[in-house]
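Of the protein chains in this complex, all but one are displayed in their positions.
Chain lettering (A and B) follows the sequence in which the chains are written, and residue indices restart at 1 in each chain.
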Amino acid sequence: MTTPTAVAAARRQDLAPRKRWPYRKHAVGLLFLLPATALICLFTLVPFAQAILLSFQEWDGISPDTPWVGLENYERVFGDQVFWESMKNVLAFAVIGFFIGNAISLGMAMAVHKARRARSFFRTAYYIPGVFSVVVIGLMWGWLYEPSVGIINRLLVSIGLEGLQQNWLGDPALALGSVAVTFVWYHWGFGFILFLAGLQDIPAEQYEAASLDGARAWAKFRYVTWPHLVPVTTIVGLLSLLGALQIFGTVQVLTNGGPGYHTMVPTLVIYTEAFTSHRYGVAAAMSVIFGGALVLLALIQLGLTQRRSRS
Amino acid sequence: MLAEQYEEETGVVVTVDTPGPADYVAKLQAAAQANDMPDVYTAVGATDMAPFYKAGWALRLDDELADGWSDNFTPAVLELTAFPEGNPLEVPAGSYAAYWELATFGLLVQPETAGIDAANPPTTIDEMIDEFNDGTFSVAASLTPSLLQSYASNYMTDEEINATFTGDAPWTTDAWENTFQLLVDLTEGGVIANDALPGGSDDNPTVEKSFFNIQDTGAIFDGSWAVAVAKTTAPDFTDYVSMVLPAASDGDYEPRSPGVTGRGAAVNAKGDHVDEALAFVKWLTEPEQQKVFVDEAGMIPTNPELLDSLAVPDQIAGMASAIGDIQIVPVQLTADVNDAIIRGSQSIVLGEKTVEQVLEEVQTAQDQSS
Partner (left out) sequence: MVISTESTSTRAVVTGVPRPPRTEQAGRRRRKWGAEQVLLYALLIFAALTALFPIFFLLTGSLMSLQELYRGASLLPTELLWGNYATAWVEGNLAVYLTNSLIYTLTSVLGILIVSSLAGYALARLEFWGKNVFMFVILAVLIIPAPAMFIAQYKLLIGFGLTNSPVGYVLVMITAGIPVATLIMRSFFVNQPKDLEEAAALDGASSFTIFARVILPLARPGLAAVAVIQGLGVWNEYLMALVLFRDDNLMPVQRGLTSFVNSETPQEQILLAATAISVVPVIILYLLAQKQIVQGLGAGALK
C-alpha cells in the first residue's frame, strides 16, 4: 500500500497556510471543474448557442451570408407534417427501446448472474453487437429481413410456417417494429453490463435473509434486487431513453424513414433538412424544438425515478 | 491512373484525393467552409452542387465551351448541364461543370423469369403488365422519380416537364395524374415484387442484387450504370436484355428517357491554379480519356465521336438506344420534391394514398422548396 507514505508526503507540503482564505473551498471546487467547464463551454455550449442563433437565420451551408429571417424557420417547422409525424414515430421507438430494451438488459443480467459457468463468455458475447459499425449492422439485418431470400423468411419456410413470412421492412405495419428489433439487439449489451455490475454488488446475505423469511423469487426481486438497482436503473434508463430518442443510423441504413414516412425520426429529418436540402436554418430550428422536447422528457423521467427511489 | 499519364504528358502534378462516395458532399462542404477547396473537384448532381456554384466556387465554363471545347460534348449534354436563367436553385445562368458520363434509364429484363418473349417484347405498359409474371418487377424507391419522369414524357413535352420542375406549372394536372397512375396500374396488375418498393439507403443495390445475383426478380427499372455494377458482382450472368420503358397506351407523345449526367468536374474559380486546373479538366473530356472510362467502367460517354462509334455490350443496347432521343430537362427536382415523390410512390404501391393525395403533397413540397 502506498497510501500512508503519500499522506505523509502530503502533510509536509501543506503545513504552511494556517490561516486560510475564506473562499478557498469554492476556488478549489471550481478549479477541479475548470477543465470540464472550459471544454464544455467551448465545444458544446458555444456551438449550441450558435445553432440557436442559426435557427433565426437562413443559410445553405456554403454561402458566406446568413440573412436574418426571424421566426420564419419556426413557422415552417410547425407547419411541417413530416417532422411531427417523425416525433410520433420516435416516441414509439423510445417506448420500445426503454421498456423492452431495458427489460432484456435486466433479464439477461439476472440470468448471467445466476449462471455458474462460463459467465465471462456470456458477458463478452452480449457485448459484441455493439462494437460493429452501423454500416455492417445494416448489411447484415438487410440480409436477414430480405423478403424473398432473407434468412428469417427462409427459416420460417424450413420449419413449415410459410404463412408467417413477411416483408419485414416493406410492410408499413411491421417496418417500425423490425427496425426497433434491430435497434434493441444492437444496444442492449450496454445496459446489460451496467445491470450486471449492479447485481454483483447486492450482498448475498440479504437474499439469505429473504429466503429465511420464506420469500419467493418474485418477492426477492421486488424487495431485495429492485431497490438495490434503483441507482443503476436511473442512469441506464436515462441513457437508453436518450439513445432511443436519438436513433439515427439504424433507421437510415434499414429503411431511410420509409416506407412512406412510417419509420421517419426527427434526427433523420434534421439531417436531411441540413445536408440534402441545404436549409441549415430550418434544421437548426428543428434541433432546438427536438432538443427542448428531449430535455423535458429527461426531466420527467428523472423526476419519476427520483420519486420512486425516495418512496 | 489518368492523373499519372497526365503528369507524364504535361509535367503538371495532379494529386488525387478520393473520399468515399457517400461522404463526398459533406467533405467538399467542409473544404468550402475552411476556404480550402481543391483546384478541381468532382461534380455530382446539380442539386448538391448548386450551393458551391452560387458561392462562386466554380469557374463559369461558357466562354471556354464557346471557344471550341463544346465539340467534345454531344449537344444534349451541354443543354442538360447549363443552368438556365431563373432556375429554382438560384444559380446564375451558365455552365459550371464538364461531364464525361451520361446515363439513361430503362428496364433490365430477364425474359424467362419475367415471362416475356425477348424477340417480341411488349410495346405498351398495358401489354407489359399483362405479360409479366406476378411479382416479377422491382424498382428502388429512390429511382421512382426517374421512372415517373420517364413515363411523364408520354403525356408532356420536355418544356412542360421542365416547367413543372421549376415550379412554373402545377403538379396537380391530368398529365401528372396519368403519369402517377402507372404505379397504381403496376400494383393492381400484381407485378410488383413483394408488393412494395424497397427503401433504405441501399435500396437500388438491393434491387440490383435481386436481379443480377439472386436472380429471382425478372425485371427492374434502373440506370444504364447498372450494367457496370453487374460486371463486378455477377460477371457470369449475361442472359438479360435492356429496353426502354414501354409507351403508355393513351400517350400523346413518343416516350423519352430522362438523361442524367454522371461523373464530371468543376474548376475552383478561387483556386491558385485555375488555368492548370481548367486544362486538366479539358484534357479529361477528350475522346482518348473518355475512352478509358468507357472501357474501364462501362460508362456511356458524352463525346459525340465516341457515342457514334460506341460498341456497347448487347445487354445495354436497348438503353443506349435511348440516347438518340433523351429528354432535355435541364432543371432537376429539388430535394424536397424528390423526397415527396419517393415516399408518395411507396404509399401508392402500399395502397395507403391515392394519386391525387400524393400529387397534392408533391405540390406542397414544391412550394416549400423556395
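What we mean here is this: contacts are C-beta pairs under 8 Å (C-beta built on N, C-alpha and C of every residue); 3 or more make two chains touch, one makes a residue touch a chain.
All figures in this text were calculated on a predicted structure; none of them were measured in a lab.
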*Touched by the hidden chain, which of the shown chains?*
A, B
_Listed residues A:Val232, A:Val251, A:Met264 or A:Val282, member touching the removed chain_ = A:Val232
*Name, in rising order, the residues on chain B that touch the hidden chain in the full complex.*
17-23, 26-27, 29-31, 33-34, 36, 202, 204-205, 209, 212-214, 225, 228-229, 232-236, 297
*What chain A residues would touch the chain not displayed?*
2-3, 6-11, 13-15, 25-30, 32-33, 35-37, 39-40, 42-48, 50-51, 54, 61, 108, 111-112, 114-116, 120-133, 135-137, 139-140, 143, 146, 149, 185, 189-190, 193-194, 196-198, 200-201, 203-205, 207-208, 211, 227-228, 230-232, 234-236, 238-239, 242, 246, 266-267, 270-271, 274, 280, 283-284, 287-288, 290-291, 294-295, 298-299, 302, 305-306, 309-310
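Just so we're on the same page, only the chains that are shown with their structure count from here on.
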*Report, in whole Å, the distance between the mean C-alpha point of chain A and the mean C-alpha point of chain B.*
39
_chain A residues within the chain B interface of the complex_ = 60-64, 76, 138-139, 142, 146-149, 167, 169-172, 252-261, 272, 275-278
*In the complex, go through chain B and note every residue touching chain A.*
25-26, 29, 32-33, 50-52, 54-55, 57, 141, 193-203, 206, 210, 214, 216, 334-336, 339, 342-344, 346-347, 350, 352-353, 368-369
